[in-house]
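All protein chains but one are shown at their positions in the complex.
This part shows chain A:
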């Protein structure tokens, strides 16, 4: 690389600092807000010096919010539980259904395989409401409205294509010769799949699962359309929270902090795989 002049060095540093401030400041600010009472939040000018309080988190955990109009019951912990359950269950279902299919697509070029793979991929790019709005009526008819079962099914729209396309790439990267050798030794395809293919693609499967979890957790529109308050995840729950009157701002902030922490932690843990996952394997990280 060419050497940089001191002026350029300074300009680059300034530009990078601005970038970091722009992208990090909102997270930092909301995090600070979650430890503040309404009095310090409303103070002008705003200050980052205040005595932190855990009362916002305590109120969320107990579900009793003190407002000007009296105590308000908000089951935010229930939303958090729903988010965890819906995301974990959706990813589990997507892995069970998607990994064998990914293996089939990677190892066997069968009739219609590319068409099927693309149909699945096209779900990733179709407007979700196109499917969701008629689905509200089918769900009513089938008795699936506001059920975890129905929601987990719809969550496959995001989880399944992700798992299928990423894991397929990992299976394709495994040399088929290893599998042939094992099969020639007299093992069934299932034993080969379980003992050879699965362990070799293991890291890829884990990465795809983590990403699918993040996407499921961050989904908003599915539950907005198909779930009532008792089944809603944090993304929808937090919105209802903001619009109810008299809520303390710090409590909104702490609800946001609790809602984003799991995905941020997972993202940091799995950051190595994010490039591949986000581009469905189109770009290698």
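By definition in this document, a contact is a pair of C-beta atoms (placed from the backbone, for glycine too) under 8 Å apart; a residue touches a chain by one contact, two chains touch by 3 or more; residues count from 1.
As a working rule, contacts and distances are computed from a predicted model.
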{"item": "Protein that the absent chain corresponds to, by UniProt name, given \"Carboxyl-terminal processing protease\", \"NADH-quinone oxidoreductase subunit D\", \"ABC transporter permease\" or \"Extracellular solute-binding protein\"", "value": "\"ABC transporter permease\""}
{"item": "Hidden partner chain, touching residue among A:7, A:49 or A:268", "value": "A:268"}
{"item": "Touch list for chain A against the chain that is not drawn", "value": "1-2, 12, 15-16, 19-20, 22-24, 26-27, 29-30, 33, 41-42, 44-46, 96-98, 100-101, 103-105, 107-110, 113, 116, 118-123, 125-135, 137-138, 153-154, 156-157, 160, 164, 169, 172-173, 176, 180, 183-184, 186-191, 214, 217-221, 224-225, 234-236, 238-239, 242, 249, 252-253, 256, 259-260, 263-264, 266-268, 271, 274-275, 278-279, 281-285"}
